[in-house]
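Only one protein chain is missing from this complex, and each of the others stays in its spot.
And now, subunit A:
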């Protein structure tokens, strides 16, 4: 046993020595830094994206993360991958009300779209914010019974280790062919940070390249008007092109809560029924809506805010005239609001070849 250790450490020494001496050997491969393209609107309006120093983006890491994201090898019975519930054509969400896991059973929440995650500056992920950082987030679906359904991460590590390609790909990305769950989630997080959506019609409008129709312009006014939509306090504004505050609110869906949301995480009943404000980018591709996928269309969502608000102790004070169900937007304002919301969708993002499986 002792000898084994000595041999191992010696060989590590040799390997690391050879690294220094022979730059062309495979062990010495230095991954190439990934050139992240930041949309012009983000460069103008937003702080830099969050890239942890412990996990810088590299071409090899991003490519490996992408391969893993699309690979069913991560699921217990090789039937599902991340992409099964996060499809590129759906802005990396799922059109099912509740996503189905490996066992064919639905989970308890609707899938979330994935984009601009490196600008979630609070780094609280999921509808209820229960995971801090993208790396930690990616640990979870692999062993969730209702998602990829593995009993343990060791099984996945072993499958990857015995795969003909993965050990070499990990070696090129991270300088070691020993595959661990930590490296798996690092690679996936690198790929996820490249999922940037910043070329919607509205982005082009901000850059002065196109103009809005009168209907879309009025929709923006409704969105920004405290007496009408007042959406901007939670869902961003032209100077916050993330179109979310990444904070948690109760937007008046229910009187009582079967899913406590943030309250289930903090244990504070003042947080019951609060969920993360989703970004309003790419709504064209992300139906159905809300944490439980209850609304099939944008019209239903707008009707909810306009006349369907339900009171509860934790309802956000930004929800007005709750006793009347809302501010009763006119039919014109509703139609215009919808037209504006659709200008936030980014066809280039959902069709980006870099994000498709090939």
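General remarks:
Keep in mind that, in the parts below, a residue touches a chain if its C-beta (ideal position, glycine included) is under 8 Å from a C-beta of that chain, and two chains touch if they have at least 3 such contacts; residues count from 1.
Methods note: contacts and distances are computed from a predicted model.
The chain not displayed here is annotated in its UniProt record as "Copper-binding protein MbnP-like domain-containing protein", chosen from "Copper-binding protein MbnP-like domain-containing protein", "Carbon-monoxide dehydrogenase small subunit", "ABC transporter domain-containing protein" or "N-methylglutamate synthase subunit B".
Considering the whole complex, the residue from A:47, A:104 or A:208 that touches the absent chain is A:47.
Of A:115, A:232 or A:305, it is A:232 that touches the chain left out of the display. The chain that is not drawn here is touched, among residues A:60, A:316, A:333 or A:346, by A:316.
Touch with the chain that is not drawn comes from one residue among A:57, A:142 or A:242, which is A:242.
Where subunit A meets the missing chain, the touching residues are 44-47, 119, 121, 221, 224-227, 230, 232-234, 236-240, 242, 245, 270, 316-320, 322-323.
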